[in-house]
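Note that one protein chain of the assembly has been removed; the remaining protein chains are unaltered in position.
So that you can tell them apart, the chains are marked A and B in the order they are listed, and the count of residues begins at 1 in each.
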Amino acid sequence: MAAIHPVVMPVWGVIMTEGTVVKWLVAEGDDITPELEIVEIETTKVTGGLEAGVSGKLRRIVADNGSTLPTGALIAVISDPEVPEAEIESFVAGAKTEVPTAPVAPPQPATIRVGDIEINALRLGEDLPGTPLLLLHGFGGDLNTWLFNHGELASDRQVVAVDLPGHGGSSLAFGSGDLASLAGIVAGTLDALGISRVHVAGHSLGGGVALKLAELRSDRLASLTLIAPVGLGAEIGGNYIPDFIAADRTRAIKDVLGRLFADSAAVSRDMVEGVQRFKRLDGAGDALRTIADAVFPDGRQKEDLRRSLGQVPAMVIRGEADRLVSASHVTGLPASVEVITIADAGHMPQMEQPGPVNQAIRRQMAKADA
Amino acid sequence: MSELQLSQAQLLEAYRLMKTIRVFEERAMTEKMGGNVPGGTHLYAGEEASAVGVCMHLGPADQISSTHRGHGHSIAKGCDVDGMMAEIMGKGTGICGGKGGSQHIADLSKGMLGANGIVGAGSPIVCGAALSAQILGKQDVAVAFIGDGAFNQGTTAESLNLASIWKLPAIFVVEDNGFGEATSSAFVQAGEIVERAASFKIPAMKVDGVDFFAVYQAAGEAVSRARAGGGPSVIHTVVPRYFGHYAGDPDNYRTAEEKAAMRKDRDCLKRFRARVDETSLLDAAALDQIDADVEAAIASAADKGRAAPPPALESLTTDVYIRYV
Partner (left out) sequence: MPQKTFRQAINEALHQEMKRDDRVIVMGEDVAGGSGASGDKDAWGGAFGCTKGLLGAFGPARVRDTPITESAFIGAAGGAALTGLRPVAEIMYVDFVGVCLDQIMNQIAKFRYMFGGTASTPVVIRASYGAGRGGGSQHSQSLYPIFTHIPGLKVVVPSSPYDAKGLLAQAIRDDDPVVFLESKMLYNTTGEVPDGAYTIPFGEANIVREGGDVLLVAIGRMVGVAEEAAKTLETEGISCCVLDPRTPSPLDEDTILEKTEEIGRVVIVDESYPRCGLAADISSLIAERAFPSLKAPIRKVTPPHSPVPYAPVLERAFVPTPDRVVEAVRAVAKG
């Protein structure tokens, strides 16, 4: 039987409730293959291409460029070529009359107290068995870095994403800001959550914190997945840290965030605004400077943490087009450390290519669990 | 008031200030007539004892606001005469960089919140300065020098009301020279100044403004009351205005006889000299020396002012904001 395939507004990550059609990349009547990117969708955090997932012909574009729709809403119809026009017509009409289901309220983060410090943490899959996974974001980011990973990875285990001290919704005042102090606060957060043993995936600065955690508390770590991590080399490309701290106007922030991505056009207005809103908070600038001074004095990485790699089963992921962490950082690592290079990704592979990154994290955890 | 309450040094200082104002104004007139003052200027000659009698009680942390006739208050509050003269001449070395002119001379470091081109505008500003002192827990006072014209302005009525209900350490010195520009105050003013003040429950005194000692005593009471938390006062000083409303005013609305009599009989400097002479408090030679020193200082200020460069053109658009974009 000839099939009709609805194309709907995708759900990328746990907090996405709607998306905007930026641009259709195909036209009605075009032949479609599963890997073909057919439309550019903008979410609150990032703009990305949606792959068709199926073969067929694009029969209808239902949502025009610029329209914003809830996740799950019909945006186009693909079908086998032989499906009659009338059937497509009635399918679209039927979909239009359906009341879109109210978006489910996104899960809310909780505030975890570690001494005087408040840590903003979002837990998914709390009741699931297995060793939990902890997600640590990079410098200037927050737990939304894991938008496309968090929900996906929480299908079979608890996954906790935290805002590091001085970031997101966590306290802007915290000790010295060096990796050891950040790792100590993260360990305290795990204590407060009653988690004794954990897999850790850390991105950039979060990777450095993860490595420090491995150095200080290897007994608590089941595995490490380090994505474009801090700690494996000295230089940081393109003066990123000082430029990120200095950027205040929209244009400057957009420019500096663009360096994180293989395709700088992936930076959405909302992503810029999110960073800008954070940076406007009283104390945010001081918090970032405190960490930068401790971890990246003079714009270079202070600590070499390669030695910590042997402590815990570890995997390193790097985007092929990463402009901040060069390829030399992931060469010459111990043989036990699997190195994965992700194509079409810059410094943010977990956002730019979430599929392969999620797969890698799963594989690393499964190996360690076994 | 006994002049014995003042030390010899204070008496000499009071005389020096009054003389400085007189000579400065005469010189300003000369320079205006000589074409060295590009804009309008209003001269304070004749009214010196009012400014000095009040300001002798004030320190740099006390604030004053002044009027379009502001040179006297500025000098009495310690503004630099070289800078003032250059300002009037529109020079870059002026006290405001040549951007303010005669009507906007100010020196915040001396507690001089500005001469003012708008009649009556200083009264609310002084309420604000007094409010600062009150809220910040300081003993400082703020003095609004205003004229008989300003006393008819709504701003002054509003300010008297505000100062009274908030018990502000504010003093309103109403310098009544008998004229609002060319119009006699008798023609435009209803009632008595002190009675108006009384209706706001503000203590008020009327004094002869050519009598330095009378002004000094009245101001002393008002300043002490304000510093002690007793609220505002009004001092009505009756003063002569030697020149017209502005330098160059033909001043033909007053008779020559009236003006001559005024200069002869209503001169605070002569009055001061006579008083200290009677009581043998000061040596005439010391006062003569001050006269000579002041003449030389003002002549030098005028020479420097004339020789000074105009403001740099780049300053046209600076100082509009502390930081705009």
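Quick notes
The rule is short, and it goes like this: contacts are C-beta pairs under 8 Å (C-beta built on N, C-alpha and C of every residue); 3 or more make two chains touch, one makes a residue touch a chain.
Quick caveat, the model's predicted, so the values are computed rather than measured.
Among B:Leu113, B:Ala247 or B:Ala301, the one in contact with the hidden chain is B:Leu113. Among B:Leu162, B:Met262 or B:Ile298, only B:Leu162 touches the chain left out of the display. From the options A:Asp219, A:Asp282 or A:Asp298, the residue with contact to the chain not on display is A:Asp282. Against the chain not shown here, chain B presents residues 63, 65, 94-100, 104, 106-109, 113-114, 116-118, 121, 123-136, 142, 154-155, 158-159, 161-162, 165-166, 318-325. Even with one chain removed from view, chain A keeps its contact list with that chain: residues 64-67, 172, 248-250, 269, 277, 280-283.
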